[in-house]
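Can you keep this structure in mind? I'll have questions shortly.
Only one protein chain is missing; all other protein chains are in place.
Right, chain A next:
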Amino acid sequence: MSGFRIASGGLIDRAKPVSFTFDGKHYQGYAGDTLASALLANGVKLVGRSFKYHRPRGILSAGSEEPNALVELRTGAYREPNTRATMAEIFNGLEASSQNRGFSLKYDPLAVNNLLSPFFAAGFYYKTFMWPAKLWEKFYEPMIRRAAGLGRNAGVPDPDTYEKTTEFCDVLVIGGGADGLCAAREAAASGGRVLVCDENAALETPDLPANVKFMPRTTVFAVYDGGTYAALERLTDHLPVSDAPRQRLTKIVAERSILATGALERPMVFGHNDKPGSMLAGAVAIYITRYGVAPGRNAVLFINNDDAASLIPLLVSAKVQISGVVDSRPKSSDLVHDLAREAGVPVFAGAVITRALGCQSVKGAEIRLNNGGVLKLECDLIASSGGFNPNVALTSHFDGKPVWDDAISAFIPGNLPPGMEVIGKAAGQGINLNIQPCWHVGAYPGKSFVDFQNDVTVKDIRLAHQEGFSSVEHVKRYTTLGMATDQGKTANVNALALLAEATGKTVPETGTTRFRPPYTPVAIGALAGPHKGKFFKPTRCAPTHEFSEAQGAVFVETGMWLRAQYYPRAGEDWLAAAQREVNTVRNHVGICDVTTLGKIDIQGPDAAKFLECVYTNSWTNLAVGRVRYGLMLREDGMVMDDGTTARLGKQHFVMTTTTANAAKVMQHLEFCSQVLWPELDVTFISVTDQWAQIAVAGPDSRATLEKLVDAPFDIGNEAFPYMGCAELTICGGTPARLFRISFSGELAYEIAVPARYGNALAAKLMEAGAEFGIAPYGTEALGIMRIEKGHAAGPELNGQTTAHDLGLHKLLSKKKDFIGRALAARPALTDPARPTLVGLRPVDGVSIIRAGSHLLPVGAAATAENDQGHVSSAARSPSLGSIALALLANGPARIGEQIRVYDPVRNGDTLAEIVNPVHYDPSGSRLHA
């Protein structure tokens, strides 16, 4: 037993005992305790094993800078590794366990690493596991990873929920200590909204004006442009598992911010300074005052400044014996002498602790006196203070470079993020009084640690320098200094000073320590927030979704949309269902929801002129009541999108885009209108979600639709020919738009009604078409029919194809300017040797051609040089068998030839005949029926 609970005092609630377990053993603490304070109060010193050497480790600090006391909290799927015991609040039933240990924390077989440590210096792995290279991945790396590392991942999906939110304020105060609260009150006086974020739990609720929001357990972990800050609020980490969100990620937008994050103490660097019982002096003070816990019974102080002197009366009041104050300054200060004299404690000025004694924990301190003599003092606690580092981490997130202040031997904030002000200890005020740095204590036996979490010693830093890694950035990478989860909060400045000494330079000449977000580790779950699983992105359901569900549809994700892929009947697989659906359309009538295609309503006196700009073909000559196919290029001459546009009135068009490019085309039109041709009087809006649009396709489509269309509208072939469009009413007054367009190649219509009537329209169509054997069809049947008809779609509009490549060059108007016109004329883009759209059919009539196969001359070797193109789309046509569309060099000139279709990934190798891409009804007679 070492540490103990002081009889009274502290901010914990002694009326509320809390029981928890650590490594399966039951302990008791009080409400307000952290795991660290509760363990110390129970006399537990050993809480973990170190990363590399498996050395016993205890609790060094009392805050988020803790490098040693990393534990696993909770169990099962809720298990979280590498949690700092100094930040974890206890609650009834908390299960905590140590990590990176063998059978038990006390007896760890891998502690043999510590005995072998002369071999494990910096660069050990690089130097040792070089040969044979083959073994690295299979053997060395898994072995090293098993031996090193810290906690264990739960290994199953995180069952916790997380929230995301945004806060706006005039002033953000980061740090809720005395300075921060004072600044918050002052800022609030001018009436603005003030936020105070403090990373600790509030053991006392501060008294603040109404316009100040105090957020305890909230760590501001990053600073971004434009006064934007990221904060993580721990909502229920201090409570037993529940359904409530665990953490909340808050984006804070602040006019200005006040950084009051205080200063972090750096440990003294001496032999075995990592032993449990070796702590920061300031942390000892916090455990006494905040938690009413004395971390030991017999202390030795090791200091080089006056800040830690106040610990002397505190220890006395806590009834902790003090064996001595070891002050590395040649002449200790009056303050230290006075306080020590009052306490009756000897001061050893000009002396240093050379090493901590003891096996599993501190049992004493070996001291080299100023006269060279050696003294051993018994103690179970070494409280060391090498001075404080202003907590400048957030100031350097925005490219800020801390500057060295010789007067306090510490880095203070340099250039600050816009709108940030730094106050108090974070600005270097009131710290390191009379400091005389003592970066290390000279020659001594045993390891002296600089970076506790990554097990980097003084020797490692010197070795790095000896081996040529003298730049601070190289030292970091070679030794892994400062690269652990604590970002070297307690290590970096000591290391810089040691490096400076090794290189004979000053600290500022050696470099600075800069920090990156996040200030403390943030769970990936918190960054994802609620956006996981099916909530990762929105799901858009077509307006006939319920209809399709009732029809037994299998759905497929296309972009954000869920579309019906096929409607299987008993005994049908996807192919049988799709082929039946194709047959239904080709012989009778079918319906398919085509709402997902982008619909843009374009109006204005210059609407037609505007279309001339964005489409390659001409539009001013399109008559009202007619539809035209349009092709859009990018400015570099590649095809961007295609679709039909209907002219509903002189100044009114409705454009359709492909499903995938709907938003992109909208953005493109906005650019053309606002930036390139602002003089054109045109407005447009997306109406994709406003209209439910259903394709009615097949020889019986007219007879089906006739039953729905209100009189006197005539949809006969003459009154309403192919590529006609109209606004009308159906089913007794429902407004609708009718387009006689066809993607399937059959007599077909697309009918649009306000989106809320989608399911009703589908049901009406099914009823009207029942006598013809109507059936709904999905995207698979749609795809088969478009490949049969040789229509280019996503796989052909891949951003690398030109109008020439797709056989659409006749659509490039020669009479007007349009986007992409000039660069589409580049010789390389019109070269007939470019891969150009053709159709393919297997020569043997039975082989299957697969999309993605490469095209090679017959008899040629399968090499990249011989590659002449690829199969872009393939389908299993119920009437034609395996058919495909391909992009083939000199394609159209080679129709009738044979080509080798080579698919090494799926062992495909067959001969195909090059054919017209329009496999089905090349004359288009069925469209005009």
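Heads up, the rule we're going with is that a residue touches a chain if its C-beta (ideal position, glycine included) is under 8 Å from a C-beta of that chain, and two chains touch if they have at least 3 such contacts; residues count from 1.
Following the convention adopted for this analysis, contacts and distances are computed from a predicted model.
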Name check vs UniProt for the chain missing from the figure, options "Xanthine dehydrogenase", "N-acetylglucosamine transport system substrate-binding protein", "Sarcosine oxidase subunit delta" or "ABC transporter permease", returns "Sarcosine oxidase subunit delta"
Which of A:G10, A:G29, A:G227 or A:G590 contacts the chain that the document leaves out | A:G227
Residue in contact with the excluded chain [from A:R14, A:R185, A:H238 or A:K251] | A:K251
Contacting the left-out chain: of A:A770, A:A822 or A:A929, that is A:A822
Mind pulling the chain A residues that touch the left-out chain?
-> 166, 224-228, 251, 253, 399, 418, 635-636, 663, 666-667, 670-671, 674-676, 678, 814, 817-818, 821-823, 825-826
